[in-house]
Structure formats: C-alpha cells, structure tokens
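Here you go, one structure.
Only a single protein chain was left out; the remaining protein chains are all shown in position.
Labels for the chains are A, B and C, by order of writing; each one numbers its residues from 1.
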Amino acid sequence: MKIKQTLYNLLDEDQNNSKGDAFVHYFISGLIIINVIALFLESYQNINKDYQTLFWYIEIISIIVFSIEYLIRIWTADLEYPEVKPYRARLKYIGSFMGIIDLVSVLPFYLPYFIKIDLRVVRVLRLFRLLRLLKLNRHSNSLKLITQVFKRTKADILITVFIVSLLLILSATLMYNIENEAQPEAFSNIGEALWWAVATLTTVGYGDIYPVTGIGKVLSGVIALLGIGIVALPTGIISSAYIEEIQHNRKKAQDNSCEHCPHCGKELKK
Amino acid sequence: MKIKQTLYNLLDEDQNNSKGDAFVHYFISGLIIINVIALFLESYQNINKDYQTLFWYIEIISIIVFSIEYLIRIWTADLEYPEVKPYRARLKYIGSFMGIIDLVSVLPFYLPYFIKIDLRVVRVLRLFRLLRLLKLNRHSNSLKLITQVFKRTKADILITVFIVSLLLILSATLMYNIENEAQPEAFSNIGEALWWAVATLTTVGYGDIYPVTGIGKVLSGVIALLGIGIVALPTGIISSAYIEEIQHNRKKAQDNSCEHCPHCGKELKK
Amino acid sequence: MKIKQTLYNLLDEDQNNSKGDAFVHYFISGLIIINVIALFLESYQNINKDYQTLFWYIEIISIIVFSIEYLIRIWTADLEYPEVKPYRARLKYIGSFMGIIDLVSVLPFYLPYFIKIDLRVVRVLRLFRLLRLLKLNRHSNSLKLITQVFKRTKADILITVFIVSLLLILSATLMYNIENEAQPEAFSNIGEALWWAVATLTTVGYGDIYPVTGIGKVLSGVIALLGIGIVALPTGIISSAYIEEIQHNRKKAQDNSCEHCPHCGKELKK
Partner (left out) sequence: MKIKQTLYNLLDEDQNNSKGDAFVHYFISGLIIINVIALFLESYQNINKDYQTLFWYIEIISIIVFSIEYLIRIWTADLEYPEVKPYRARLKYIGSFMGIIDLVSVLPFYLPYFIKIDLRVVRVLRLFRLLRLLKLNRHSNSLKLITQVFKRTKADILITVFIVSLLLILSATLMYNIENEAQPEAFSNIGEALWWAVATLTTVGYGDIYPVTGIGKVLSGVIALLGIGIVALPTGIISSAYIEEIQHNRKKAQDNSCEHCPHCGKELKK
C-alpha cells in the first residue's frame, strides 16, 4: 500500500514537494517535447532516412514510459478519486479527458498489431501526446482565469459563432451566384464560395480565390468590412468578461469584513 | 376557436411547454437546415444530376409545410397581436420582418408561374429561409445582449463607418493618381483603387492588386497601419458598451437592499 | 448689416433653425457628394469621354457656388469671431483648418491660369472638398466622443507608433540581410524589406514579397505573431479610454448634489 501511495504522489501534478516529484514531472515533460521534435523532424525525408534508428529508440522508450505511467494511473485511480469505489475510480480515470489523452498517447504503437491502420492516422494520434503538456499548466492561475473567462462567455461566443455561420453561408451563396458565370472554375460550387467567404471574413485573403466582377467586388468589400465587426464582437465579449472576472476575484479577496477603507487605508468604525 | 389557439401555441416560439410544441419547433428547424444543405449540394453539378429527384421532393415538401405555416400564422395573427383588430393584426404580421421572411421563403416556388424570373434570383431568395433560424434564438439572453450592445453603439458605429468611408475614398483617389501611370491596367479607375483600398484597410490583402511605385507603397503602408486603428475603434466601442450593459444589468439586479449610498456613504432614508 | 447677418446664419452649421438654413446646408452637402461621384466617374475613360460636357458643367457650378461661399465666409468672419477686430477675424478664418479646406476646394480651378500644374495634383486637390462633409458632423456627440478619446490617448498612441516604427525598422533590416542573398530582386534594399515588414505586421500579406529561406520564415512568423500584440495594444488603449470617457461623462451628469442613492433611488439623509 505504501508503494502505491508513493507512486501516486510521484505522478500527481497537484503536489510537487519532493525532489522525486519534480524529477518525474520534468522527465515526462521532457519526453513529450522530445516526441514532438522527433515527429517534426521525421517529416523531413532526408533526416528521417539518416536517423531512423534514433527515432525508433525514442518511440520505444516513450511507449514503455507512457504505458507504465498509464497502468500506474489506472492502479492508483482509487487514491485520485477516494470518494467512489476502487473499480469505479478506475473507470472514471479511463473515461476522463486526461485518461483518454494518456491512452491515445500509447495506442498508435499497439494498434497496427491488431488492425490495419493508415500510417498517417498513427502519426496524428501520436501528436496528442502534446496535449499532456496542458496537465502541467492545469493549476496555473492564468490558465484558470482563461478557462473561467471562456466558461463565462460560452453562450455569447456560441451566438457569435452562429451569427458568423449565418453570414458565411449567406455571403457564400450570394457570391456563388454572382461569380459562377465569370469564373466557373474558381467559384465552381458553394463549397468553394464558402472557402472564399472564410478567407475574406477572417481577413486571411490567401489570394487563390477572389471576385473579378464589379458586384462581386462590392459584396467582397462589404464582407471584409463586416469582418472588422466580427473581430470586434468576441474581443468586446472577452475583454468585458476579463474585467468582470478580475473584479469578481478581487472583491472575493477583499471580503466582507472590511475593516479598512480600500481607498485610503484608514480603519473603519465598528 | 380551440383549434386556432392550439395551432397558435404550436407555432409560437415563445412558449415550448408541451411535447407537440417541441416537435413542431424541431421539425421546422430541421426542414430549414435540410433546405440549406440541399441548396449547398445542388451547386455541385454532378451531385445535382444524380439526386435531382431527391432535391425536387425536398423542395415540394418544404413548400407545402412553409406555405401551410404561413397561412396559419396569418390566420392566428389576432392571437399574436390581441391589442389590435383582427384584420389589422393580420396586416401587421404580413408586414413584420418575420412575416416578410416567411413569405420570401415560399415565394421563389410560386413566382416562376406568374412572371419570368432569373433562376439565380430564385435560388438566393430560397436562402432567406435560413434567417428563420434567428427566431429560435430570438429569446436567448446572449442574442438580446448583443442586440442591446449594437443599439447602444449605433451612433458611434455609424460615425466609424463614415470615417472609414472618407478614408477609403481619399486613399483610393490618391492611389489611383499615383499608380495609374505605372499600372494602367490594375489601377484603371477609382473603382479598382477602391477595391484595393478596402482590401488593404481591412488587411485582407488578396494580392490581386497592390502598388508597385515607391510613393504608392508608402501610402499603402500608412493605410495598412491606419487599418489597425480602424479595427481598434469599433472594438473599443463594443467592449465599453458590453461592460456598460453588463454592469447596468447587474445594478438593476442588485437594487433595493442597500442602506448607504455607495458614492458618498450617507445613510439612506427608509 | 442685416443681409450680412442673414448670410452668416444661412452658412453657419451650428444653428439650423430656419428652412433656409436647412436648404443651404443640404444644397452644399449634395454638391460635395455630386463632386466626389463626378471625380469617381471621370476616372473611367469611356464615361469621361461620353459625359465630358456634364462633368464640365458640374465643375463650373461647383466652383461658382464654393467661390461665393468662400467670399461670404471671409466677409462674415467678424460675426464668427466677434471677440477680435474684423480684419483679424478674416485672417483667422482664412488661416483656420476649415478656411484652408474651403480655399483648396476652389483653388484647383484657378491655379492652371496662373502656374503650370500637373493635372493629377488638381484632381487630388479637388478631393479635399470631401473633408467639408466633416463640418456637418462636427457637432455630433459620437464624433465628439471619438475626438475626446483620441485626445486622451494621444500620448499612448504616439508611443505605440514609436514602438511599431522601431519594430518595423529592426525587422526590415534583419530580413534584408537574411533574404537579400536568396532573393536579390525581391529584397533588393531595406526599402523593399520595409514594405514586407509593414505588410506582415499589419497582417495584410499581399503575397508579392515574402521570405523563402528557413531563418527568414521563422523571423516572419515571429513578426506576424507580434502583429497580434500590435493590434491588441491600441485596442486596449482605446477601449479603456472609451470606458473612462463614458464613465466620466456620466459622473458629470450625476453631479455632486446626490440626493438619491444612484443604486436604489432612495432619498439620502442630509
């Protein structure tokens, strides 16, 4: 039982007291970053050819470490969730967001032994190891603040997404009907027009597709100008939520029992 | 009379109590989305050829449903606006924003039987069905908030539009006179220069038209940098309006239960 | 003397009481807009050829009206500035921003009779008539608010412009030295590199000039990401100034003598 507790403490990100904790913490983080760099370099054909063995060793070591870590986390899940029965705690971990990421991190290695799978899917799945880095920051105040801001503005942002979607579909359909005759290849269907609409509204403007007719240019200009409003809307929402959240946190800190004036610092009469 | 009330309740978006209400609600929403998807897929020539019959059935069913809905809404308009006489209530609905959208949704089907009309206009008109989705969200707090923010900032945004327009015309005319000699085809008239000005100020920058002379590039750089300010202005306006609106709503919620003036600290009379 | 007062009142934008005021107001505004549209259409060669006579009449009428207006404004300047001596009042008007715009509006017509001048300069000068439209809005609350916001943030925006300039020069010089060897034509001098830097930092990205070397792309990516911060900075400045200004105006409106709690509306003890 004592080993179990020790292992749990070593892997637990919430408490980094001992040197052992910090070592495990940095070792896993380092391994994730090495994995991402390897994935990155493997995509260069000449590097891939020359260092194939190195990449193979990195993969093997990573799989062993992450697999062991995953098994320990399943084993010690009853310490993570002491409020439920052990077997339920294990299922809870396996089904949690972080549990799934931990599984997806090792899965691409074992999968080809069981089923026939596209190599590219394997590579993409391996990338999910990167998301494990989020764990390290999970307890940072800034990430908490950003998370709270997004939770607070969820409904407003969804409505913005809804309005943007309406605008995209409307402008794409209009543009398809305007430009299709002049550029039957570029604006061959509404899908292509939608690609144009996104590139214009977000002001990316690759330049692979743009209107050539007079009416098309007028519509495009209007959409691009509306794009400014579309940037302004979520910015306004997030700004105000940030201010709200910060003021809310400060008020909670100041607390009810105000014994001193927050302005001048003088003591208050009782 | 009872049937009329039942029909009215079924179509009314404000109250979704019974299972029937929810069914009608989701059925119409689903039909709108199917229509938009059909419109989208029809623009792909090969899909259009293969599934012509399917698209025809979707259109027929939609027309029947939306036409019946439109007629019921006219019939039950006196329940929607009980404060005016029945025939006035009907005219009020027909002339309302949603009434016009409802009519425009079915019109493209009937129009070709009466007048000769461009097929593209019909297609675009059918798209207006999408706006009916706004009804579903009409009562969401987020949409209300956004609407209130835009109402509050209307005058400020109009002035911003006015300033942007001045800036666009000024820079387009200047650029036309600067670049016309070097690129007589690209900057052939102020209309084309205006197209450049919009693409630059909104930072879309397709790359189909840009200055090549030294002075032209300097002017273009200045316009692009001013474009940042042009984004900052409406963002600032909307941010502040959002904060205002949220604080205003909270203050109304707080209300009554304070015994001292928060500004001067004087005790309040009971 | 009475005619002088009447003429002054007719032209004065601050007071639009009588019907005559409104007529003069709209007549001049209309003439300005017609002038801008004419300038716009003249740039289309075929339109210019066909309607040359019409454009000539518009120009002649505009010149007569604006010249008379300018002379009346000089004559009635002592009513506009009653605090100084008449001849000083006239000089004050002639030297004022609006006085110069009024002169520049008619000057391009008379100039070619005195000195040899490029036709393009004449055309651009005529465009300044557009700025007279600003007069019409001079008294709108929104324009006042925007003006106040820019005055309040002047120093902060100047520092932002200074930082942006430093960043542009630094990145342009760096990029010139990085890319010059690989693309001696595109990055032929720091001037061209500056053109790239502006297009990247403002996220316009026409696509006529971009790095091709590895280091160049890394630097370009960093500049583009910094561009986000460069947008965020003035937006933050203007947002906060807007909120400040609105709260400041409201506080002034609420006034000192708060007899009622601004939250609950209860009367305050004296």
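Throughout what follows, contacts are C-beta pairs under 8 Å (C-beta built on N, C-alpha and C of every residue); 3 or more make two chains touch, one makes a residue touch a chain.
The model shown is predicted, which means the values in this text are computed figures rather than measured ones.
Q: Relative to the complete complex, which of the depicted chains are touched by the chain excluded from display?
A: Even though it is not drawn, that chain still touches A, B, C.
Q: Among A:I28, A:I58 or A:V164, which residue is in touch with the absent chain?
A: A:V164
Q: Determine which one of A:A89, A:V106 or A:I238 touches the chain that has been left out.
A: Looking across A:A89, A:V106 or A:I238, the contact with the absent chain belongs to A:I238.
Q: Kindly state which of the options C:G20, C:P112 or C:G221 is in contact with the chain not pictured.
A: Answering carefully, the residue with contact to the hidden chain is C:G221.
Q: So that we can see where the missing chain sits, which residues of chain C does it touch?
A: Against the left-out chain, chain C lists 155-156, 158-160, 162-163, 166, 169-170, 173-174, 176-177, 188-191, 193, 199-200, 203-207, 210, 214, 217, 220-221, 224-225, 227-229, 231-233, 235-237, 239-240, 243-244.
Q: Under the stated touch rule, tell me which residues of chain B contact the chain that is not displayed.
A: 203, 205-207, 235, 239, 259-267
Q: List the chain A residues touching the unshown chain?
A: Within chain A, the residues that touch the unshown chain are 36, 39-40, 43-45, 120, 123-124, 127, 130-131, 133-134, 137, 140-143, 145-146, 149, 157, 164, 191, 194-195, 198-199, 202-208, 230-231, 234-235, 237-239, 241-243, 246, 254, 258, 261-264, 266-269.
The rule is short, and it goes like this: only the chains that are shown with their structure count from here on.
Q: Going by CA means, which chain is nearest the middle of everything shown?
A: B
Q: Quick one: report the Å distance separating chain B from chain C, using the average Cα coordinate of each chain.
A: 30
Q: Chain A to chain B: how many Å between their CA centres?
A: Comparing mean C-alpha positions, chain B is 30 Å from chain A.
Q: Please report how many Å separate the Cα centroid of chain A from that of chain C, as a whole number.
A: 42
Q: Which residues belonging to chain A are in contact with no fewer than two other chains?
A: 203, 205-207, 235, 239 - these are the residues of chain A that touch more than one other chain.
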